[in-house]
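Removed from the display is one protein chain of the complex; every other protein chain stays in position.
This part shows chain A:
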Amino acid sequence: MNATTDATPNSSALSSPAHHAPRLLSGLYATGVPATLAEHLRHYGPSAPGTRTSPMSVVEAVEAAGLTGRGGAGFPTARKLRAVAERGGRAVVVVNAMESEPASRKDEFLLTVAPHLVLDGAVLAARTVSADTVHLCLPRTRAAQFEQLSAALDERRRARLDPVRLRLHALPHTYVSSESTSLVRWLNGGPARPQGSPPHTHERGVARRPTLVSNTETFAHLALIARYGPDWFQQAGTPDEPGTLLVTVSGAVAAPGVLETAFGTPLDVILDRAGGRTESLQALLLGGFGGTWLSAEHLQVPLARCNLAPLGAAPGAGVLIALPRAACGLSETARMLAYLAANGARQCGPCRFGLPAVAEDFAALAAGRADPALLSRLLRRVGLLPDRGACRHPDGAAQLAASALRAFADDVDRHLAQGACAAAHRPPRIPVPPAVLPETWR
């Protein structure tokens, strides 16, 4: 991973807007190691409010900055804060560090290198919405991270830093357990499965209290906005989408990993920063398993909502997977769909029947054993996945399937006419977790 190391938020970045200067990761690049509380405070300075900023002005600063959620949906963070704050009464804050997307590592990485930046942001958010408790939700599979964060929380307790309770939880790890209502349901003693609404989480969530659930990275940005202000935040990114985001790059690049980039950075520039391509590419999967395939002709497109929307894509949670020409996009997609089908909560029609049927059709297409009616049946079934479940899991799977049929349209024709291509018989290129049912939801 490479990045500029000269600009830190409390020195040059404040005066000279270096466009790609790291923010969330600047502490890491300055020291090369994960930050202890003392190092964190030395690097970023004390967390602002409590001293000179009132809770409501945090909302105003976040609104002026234009911060959006970094978990994938991109919802304006100020609106979320305000919705919870305006309910009145004791609220609850939940840090969503579940990161169930198999190709994403950014939340894990951020919590490893800058845990206190995330925690500062969560505590600030808690003060802003009058919460007395912050729940930090990790997947049970990340035991080492759990230990590390326990130590970080102990450090803060010893320093008497926070006016709120911080609680760490290890939840069952499935694709849909990262959905915000899954967290709320689990924290309330139930299974980590999506709940559906109404009531909305901001109205009645954990312990029936107004609840703010946000992605790990969003809280870290919030902590920096409170320190350096909205103008500083807007020095990176585009006017529509200010700021930086963490991306996880994998596939056919020389240095796969997590890096921080400004919104608006062209996709091929991001690939170059991840060491550059190791092979000729045919497509890029943007947004991960619930994301969108873009054929290689679109690699110059900036990573920004307005540029990606015409292509049916979005920045999402910043997952980029580079697929080489030597791979079969249909086979890779079929394996991902099988995983997504197995990982549904099986609560709603699309996850009980629609998604498994789509995965099966897709597997037949990839393997070159399609019946004559397959393509029209597959298109119809894919079209019936979105908007018909309690969560967006089927919608994401539909996006993956539909975009694969577009990006690999030539392969679809060939698979239908002549059977599976040669690449379909080679070992897969994208790591996919086993398509098995979750062992437990609790």
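Please note the rule applied: a contact is a pair of C-beta atoms (placed from the backbone, for glycine too) under 8 Å apart; a residue touches a chain by one contact, two chains touch by 3 or more; residues count from 1.
As a convention for this text, contacts and distances are computed from a predicted model.
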{"item": "Omitted chain (choose from \"Amino acid ABC transporter permease\", \"Ferredoxin\", \"Stage V sporulation protein AC\" or \"SUF system NifU family Fe-S cluster assembly protein\") - UniProt protein name", "value": "\"Ferredoxin\""}
{"item": "Candidate in contact with the missing chain, chosen from A:P139, A:G237, A:P302 or A:G389", "value": "A:G389"}
{"item": "Options A:P163, A:G312 or A:G349, residue touching the unrepresented chain", "value": "A:G349"}
{"item": "Missing-partner contacts on chain A, residue numbers", "value": "195-196, 347-350, 352-354, 384, 388-390"}
